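One chain of protein is taken out of this complex; the other chains stay put.
This part shows chain A:
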């Protein structure tokens, strides 16, 4: 009988971590639906980027207020989680505050004291975050794509943090032994009085302890269903991000092959493919659905935490156009999830559902509003690249569907005929030299 709590704890832990692991597998499978792209070069620069941008939050602090507040929650989150290690050991082995046995009281007190201070700071910050979202109503939290679930999601995460931090402080405040130790209860000693004294203290302490760890496990599993995945994915996302100049767009290798063939005077356009050369399916140009994007773009969509810094810097969005880079990322994730569920429901293969990322999620009006200015890419605190998705989808529209706006077709026709976007004769290119 005395082992029942240990067994219950072990079951809780296994179910919590196991279910999360199952979703991580699904997440990885979905990301791998994307096309291959090699991002294994310049490893030292990649580690440096990850250290600076994800770990060091260097792009977050470009907006000092939000950046500073975010760092408090971020540091609090990471450091307070050290406490989880003790909780897990205690839970599995039936010990109580096992670290007090191995660490000197002063060190243990210092650690828990720091956690308590951080917990209060996190609580205050989370309240400010809530006010920013719900009372101050910052513009970037009110866009069209932030209605419904995305809005609730943002608030639910904040409530989670309030509950977890409160449980942590209550757990400490009602732990008579810990309070008697008199070290590290820097915050909890002030609220200990609220709970009185007596046998019920122990019950409250146990309840807070169990709810705290259960809450952490629930939160862990909430991640996959929420925008909050960035706390994990920010790291690989910054590591695998594009390192080339932002203005450099990819050159399609399949197109290069065709263009070279066209320009080679010795090529026989009617030649049969060489022996052993598999013609295969003609490659589709650009992207109309998530499987046409590369896996880094798909990972980007799961990493996006919908902060909206991209959209708040987008010239098209700032002037009332429908385009919102954040929505591009949210749509990509939503469609990817839909495709993933389709695969799950059909024993591992995708069955055409008559839908696609293009039109059903992202409209051509949004795509054609982009100026390719890279403001969204620059603004993203975790190096997400919405522009590359927009460009892939334009490529599909133009090369597969010939569906460019009329004026652009005229412009491209001019380039084909005269080598300039305007209808001027190429032989007149140097006329300016003799004009006044």
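Criterion: a contact is a pair of C-beta atoms (placed from the backbone, for glycine too) under 8 Å apart; a residue touches a chain by one contact, two chains touch by 3 or more; residues count from 1.
Convention: contacts and distances are computed from a predicted model.
Given the options "Fe-S oxidoreductase, possible dehydrogenase subunit", "Sigma E regulatory protein, MucB/RseB", "Cytochrome aa3 subunit 2" or "Peptide/nickel transport system permease protein", which would UniProt use as the protein name of the unshown chain?
"Fe-S oxidoreductase, possible dehydrogenase subunit"
Which residue, A:144, A:194, A:263 or A:351, contacts the hidden chain when the whole complex is considered?
Here the residue in touch with the unshown chain is A:263.
Taking the full complex into account, what residues of chain A touch the chain not shown?
Counting only chain A, the missing chain is touched by 244-249, 251-252, 255-256, 258-260, 262-263, 285-286, 313, 315-316, 318-323, 365, 368-375, 377-379, 391, 394-399, 404-405, 407-408, 410-412, 415-416, 419-422, 424, 426-435.
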